[in-house]
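Down below is the structure, laid out as structure tokens.
With one protein chain held back, the other chains of the complex are shown just where they sit.
Now for subunit A:
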Amino acid sequence: MAEVRNSKKACTVNALKMSQPIGGALAFMGLNGAMPLLHGSQGCTSFGLVLFVRHFREAIPMQTTAMSEVATVLGGLENVEQAIVNIAKRAKPEVIGICSTGVTETKGDDVDGYIKLIRDKHPELDDIAIVYVSTPDFKDAFQDGWARTVTRIVDELVETAAPEAPRTQKRINVLPGCHLTPGDLYEIRDIVESFGLEPVFLPDLSGSVDGRIPDEFTPTTLGGISVKEVATLGTSAWTIAVGEQMRAAAEALEKKAGVPFTLYDRLTGLAPNDDLIALLARLSGRPVPEKWRRQRSQLVDAMLDGHFFFGNKRIAIGASPDLLWSVSSFLTEMGCNIEAAVTTTHGPLLGQIETDEVLIGDLEDLEERAEGCDLLITHSHGRQAAERLGIPFFRMGLPMFDRLGAAHQTTVGYRGTRDLVFEIGNIFIANAHEPDTETWRQTAEVSDDTGSAFAAH
């Protein structure tokens, strides 16, 4: 059990957090034919764009209402209108997803009101879905922006279904949190499909920014869930939400269309995946495919082989709440001690993390607390801290701009968890302190002597 505290500092040093609107924009990128639009000054969009381009190594669609100093004072109706009209003309999107920013929230622009006026004036926009989310920069963080946007998409785009309306028994909605990568979504898709079920993801980044050669060039997203599919989510048999952040969206979907849901606070680790497989077996009425029995046993074996190296390791983690929960819970289950946990925003599970304190703070806080740890886990911005501390560094989360394959890092499912055991375990092995005549008395750790590991089997 941890005490959740806010950092008392006035100055944020080496931010861990990113802003809400770009979390929202990323959620919109999981829709097909989408153009995310930040309602604010051009710089906000430019920074977000660069961040995603560096992370995904893809061209990223994102636009701005380009509010000038004068426009921020007068209000942004004209800018929102021009932006929508221009985007409609140039990019021909299926959906425009608008997120507000600090600039426009300070003035208090009534964007929902603007959209009504714009719709009345421009019937040519009737075929384009427009969803607006309020995401002020000076409140909350990236994960909140993502979660709020998905909830809004459900509210705005899912069609209400009568409770007794027929359900597509085979179709399962999946609402992934922002901490899941496109690779994670592929893994979940595989798992769900293996039971003869049809998963639909909202948002679906695995369709849009999954690092592949596209079939076509478009200025909007290509791939992801279509607006039409979103409309029918209410007729699915079940919803699986991944990450506590998705609770609101799952509840909204249940309320609107009566789709029951199961929320997994994480899908990294043995037990949560057992639960998922059991649920899918129940929903599909099919036996658990051989593939998962085998992979489960591989994970169990990996945990056995790995536990020598994980036991009592001191870990420092900086991540948004759901990723922090997922990684720290799993590492605790592997025998690690979470020495430092820093996060970006509030979350209901933070108090349950097995560590003394969870701090809502920055990477300076994490660096202070990570001294003497065996491993630092955070996004790429932790690289300077890891270097100064001289401890191994494992990158998780967004942004990951100094490594290849950020979109494919997979840590869910039996297989994803198994690979995570290998990746982190190998870091421990590579950094094990070889005892020498000076230190052997203090070194009681298992080194990379796999002979003894096998012997213990």
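Rule of thumb we're sticking to: a residue touches a chain if its C-beta (ideal position, glycine included) is under 8 Å from a C-beta of that chain, and two chains touch if they have at least 3 such contacts; residues count from 1.
Note that in this section contacts and distances are computed from a predicted model.
A.B. asks: One chain isn't displayed here; going by UniProt, is it "Nitrogenase iron-molybdenum cofactor biosynthesis protein NifE", "Corrinoid protein", "ABC superfamily ATP binding cassette transporter, ABC protein" or "1,2-phenylacetyl-CoA epoxidase subunit A"?
C.D. replies: "Nitrogenase iron-molybdenum cofactor biosynthesis protein NifE"
A.B. asks: From the listed residues A:V70, A:A162 or A:L404, report the one that touches the chain absent from this view.
C.D. replies: Selected residue, touching the omitted chain: A:V70.
A.B. asks: May I ask which residue of A:V53, A:A237 or A:L279 touches the chain that does not appear here?
C.D. replies: That would be A:V53, which touches the missing chain.
A.B. asks: Residue-wise, where is subunit A in contact with the chain that is not depicted?
C.D. replies: Spelled out for subunit A, the touching residues are 9-15, 17-19, 21-22, 37, 40-44, 46-51, 53-54, 57-59, 63-73, 79-80, 82-87, 90-91, 101-103, 106-107, 136-139, 141, 213-219, 381, 384, 401.
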